[in-house]
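In this view, the complex is presented without one of its protein chains, the others remaining in place.
Right, subunit A next:
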Amino acid sequence: MSASSAFNDEKGGSSSVGEPEYGHDPASGGIFSSDYKRHDDLKEMLDSNKDSLKLEAMKRIVAMIARGKNASDLFPAVVKNVACKNIEVKKLVYVYLVRYAEEQQDLALLSISTFQRGLKDPNQLIRASALRVLSSIRVTIIVPIMMLAIKEAASDMSPYVRKTAAHAIPKLYSLDPEQKDQLIEVIEKLLADKTTLVAGSVVMAFEEVCPERIDLIHKNYRKLCNLLIDVEEWGQVVIINMLTRYARTQFLNPNINKTFYGSDEDEDEDEEEKEKKAEVAAMAKRKPYVMDPDHRLLLRNTKPLLQSRNAAVVMAVAQLYFHLAPKAEVALLILFEMISTLYTCGMFEPYLKSFYIRSTDPTQIKVLKLEVLTNLANETNISTILREFQTYIKSMDKDFVAATIQAIGRCATNIGEVRDTCLNGLVQLLSNRDELVVAESVVVIKKLLQMQPEKHSDIIKHMAKLTDNIQVPMARASILWLIGEYCEHVPKIAPDVLRKMAKSFTNEEDIVKLQIINLAAKLYLTNSKQTKLLTQYVLNLAKYDQNYDIRDRARFIRQLIVPTEKSGALSKYAKKLFLALKPAPVLESPFKDRDHFQLGSLSHLLNAKAGGYQELPDWPEAAPDPSVRNVEVKESVRAVGTVTYRDTGALWGPQKMEGSEGCSFPRASDSASGSESGSGSEESGSGSESEESEEGSESEEEEEEEEEKDKKKKKKELKKPVPETESLVTDLEGLSLSDSVLSPATIAPSSVLKNYELLHRITGEGLSVEYCFSRQPFSPDANMVAVQMQFTNSATSDTKNLHMEDVKLQSGMRVKEFPEIGEREPEDIQCTAMAVMGIDFCDSTQAANFQLCTHTRKFFVSIQPPVGELMRPIFLTENEFKKEQGQLMGMNEITEKLTLDAKCRNEHAIVQRVTTAANLSRVPCGSDKECRFAGRTVTSSSLVLVTVATKEEGAAQLTVNCEKMVIGTMLVKDILLALTQ
């Protein structure tokens, strides 16, 4: 209450702030209209009364925006139409507003009041889109309004509106970062939301606003893990990435005692098999480390998502496994690092051959595939890979050929056995016609030879010959360096090469010149007899070179190697300096050094930190307290018990908890997972309420037959030894409560559901069945009433194959059976089960008869609905109610006078009793003497309107307006009974 008054104050305040702006507006509008004449026709159309003309104009304007043309001068004319009734015009105006509001802030304020009205609209879509546009208008002055709107929407009964609120949070944050603290409160509230629709969006908001507040996740961690599979795919990506970070802070490193994996994994094994095996092996090996069950939960719940159709989800799961799972489990997933840009789900293919290259692949994909092949190469498969490489070398794409040669070099360094083969292959390439190929080969050969030069003097000789032909400077330089380095192995050729080079020195490129000097110096040191003069000649040439690097080098070397009287002690060490043993180079992948970024992130791809990148924290030394993730028992049951749609494959899941709920319809699970209302406080409030009203209803029913009592007692007895069941029951009651809040219709506090008996324990030989009308929409068929059944097996023997048979119905009625229920074991935790069936009663109170069959017995049972359950609540405004009522006069109206029960004289009690008796929702009403309710019958959708007008001393008048007179009459009776007893 206080919140809403605060809101009103705020609104009043803001409008008073807005006032002077309004006064200012026409002037600025005038400036615009006088400035531009060219859109006059559009303006005229916008000002006309016809929606079709307006629509046409807006379409043209939006087309202009789409093409990037400036349409900002139409702003005043367009804004006027923001309140237009036509939904399409409205939408297009929104599009326009969002685009230009930032530029014309003052004028944009004109539209704010429309959105504020929209935020109160009964239609959830309109509420949501009003919030969307309001939050998208980047006008600083309305920040407080936005803040209020977001707060309000965050506790809206429609999850769609709450989702929109979650989206609005980062928008507001980017507009005014000072609101952070308040926004975090909203995020916290929304994080507790249990609908899959909201989860993805709120985590997104969390990531943008307060990624450092990891503590907000604790309480929601298990819920998020369990909901994950049902969240839409985009939300999944965001949640998985966030959970990766979370897990890194909360759990211990599973690989702590093991050596780091190598990249040369055996690729012939199926990834999944491998994972399982590895898991077993890892479990056996790892004694001190025990994985936190929550850590395991995350890994287990994300795994099925590997089969998502969305590559982004698959990638997200892959990176999660890479960063969090024991390394053995992910052995192969490392590959995805390189192929994150490939748009194929086939990237999970662990098989080598998938990375074979086609000549039509784009270059960057070829290079990536090559990278993968190189990393995969090991002793066993290298021969096939090399054969494959040979084909690539002939390719017409020269960049690709160069990359292939590099790859061969890397294979050769990594795998000692094939070094000779590779080298021979590369030497053959030296005679290639394409210079680029030759040059690249020379460079790679140089690196390879450095590893074992003594064996390969003939190759060096061969390369020496090449100096006559090869023109690519890098290659020439490489050859010269090689000859210089290994001049001892080719004592005869080296001086000759130097001679040739000295001749062409002046025409060489700089890097070649440097290497010539280098070669000369080395030869001078080893073979000064033959090369003294040559060296001096080269050094003299270099002395007068244009490039100062070369001049410097020449001077330096001369001082170092040519002993003169002035030269110091250094020349003694010249030989050591020049001919020191150099370590062999390591051929590295160009994709190295990226592993410090989170896989699959933009930063990882670019190898540079992108804005907003969140570092993946290191594993903690000791695990933080795992109990922070514990939630109160009631909730934890709910979290675990949320059977999601995609889980329902196994009707009775392996977990005991799940078994006790065992929703058999996806819809039923929907109600469990998808419909609880947002705020924690609200929930606890409603929970206690349900408790109370349960007691209330019990006392009411005291007069009822003994049997009824018996049943209740039995139920209680049953509950006691089985705490899970109890919490489940309360849970479900809480559920249905908030559920009715959720459906767009109800505002009135709905009351506790009444249980009816279908099969008594004694007649059912231990199996007792109760049912209630859950008042939730039955999704497979909107015309059906959902009937929730609770099976309790108190017999000593198992009950199996519970199903329905031989349904006998009045004409027109239909039944949607619940699927067969599996084994019910007696007297243990799992002795109760739920199922939901749907019945279309055709708006009559005729009973539906059928047989309930177990594997041994059949029981004849029937379900007869009270008339109040044949309707569903709808939302009407006061005016709509009056209008509809006006149309349902005369025969359709039934009025009864009554005296209210002593306990039922206040408004709250009346509402409570009426909504218990009939599934109706309350209609807001100006006078406090009247309570109004509205609903529609389930099958024929006829309106049902109920009015209770109270007078002095408990006198009251009940009016029911309904097209179906039978229903009306019966409803009057039922409500009368409810109000007078």
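Note that contacts are C-beta pairs under 8 Å (C-beta built on N, C-alpha and C of every residue); 3 or more make two chains touch, one makes a residue touch a chain; residues count from 1.
Simple rule for what comes next: contacts and distances are computed from a predicted model.
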Notebook entry, point to check: Which of the following names does UniProt give to the chain that is not shown: "Presenilin", "AP-3 complex subunit mu-1", "Calcium and integrin-binding family member 2" or "AP complex subunit sigma"?
Noted result: "AP-3 complex subunit mu-1"
Notebook entry, point to check: Who touches the missing chain here, A:L577, A:V628 or A:A782?
Noted result: A:A782
Next item on the list: Using the touch definition up top, pick the residue from A:K151, A:R499, A:K816 or A:K882 that touches the left-out chain.
Entry: A:K816
Item checked: Omitted-chain contact residue, chosen from A:S308, A:S478, A:S774 or A:Q885 -> A:S308
Item checked: Interface with the undisplayed chain - residues on subunit A -> 50-52, 55, 59, 62-63, 65-68, 86-89, 91-92, 94-95, 99, 102, 123-126, 128, 132, 135-136, 138, 158-160, 163-164, 167-168, 170-171, 174, 196-197, 201, 204, 229-230, 232-234, 237, 241, 270, 304, 307-312, 314-316, 340-341, 343, 345-346, 348-349, 351, 353-354, 356, 358-360, 362-364, 388, 391, 394-396, 432-434, 600-603, 605-606, 608, 610-614, 644-650, 666-667, 669-670, 673-674, 779-782, 814, 816, 819
